[in-house]
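Each remark here refers to the structure printed beneath this line.
The other protein chains are all here in position, but one chain of the complex has been omitted.
The block that comes next holds chain A.
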Amino acid sequence: MIIDHPLCGPRDAREFTVLGDAAWMDRPDPAAPDAAEAFHAYACLRANPAGVTRELWWHEHGDRSWLVVTRDTLSHAVLKVELAEDVARASKAAR
């Protein structure tokens, strides 16, 4: 699997470790009244789609950046690679 890194170009997936679902970037508000429920869902429940999914990958043996990789779990095709900080900034701006 080749990850087309936005800064480093196409890199072998072996240079990366996978954290998991990119939903981990959206941490619930710990002060909200439903925080316990929200953190349970955040930590332990997954959509687990058969098809397109978004995951956090870490370029451990490279520039050590965090990436959001959009992949197809049925074909292993990599559809889109973004810097996680760009994604976080965009979602903050949207809020």
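By definition in this document, contacts are C-beta pairs under 8 Å (C-beta built on N, C-alpha and C of every residue); 3 or more make two chains touch, one makes a residue touch a chain; residues count from 1.
Just so we're on the same page, contacts and distances are computed from a predicted model.
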UniProt protein name of the chain not shown, from "Cell division protein FtsX", "Peptide ABC transporter permease", "Sarcosine oxidase subunit beta" or "Methyl-accepting chemotaxis protein": "Sarcosine oxidase subunit beta"
Residue, one of A:Leu7, A:Ala32, A:Leu45 or A:Ala90, that touches the chain absent here: A:Leu45
Chain A, residues in touch with the chain not shown (by the definition above): 1, 13-14, 17-18, 20-21, 37, 40-41, 43-50, 53, 55, 71, 73-76
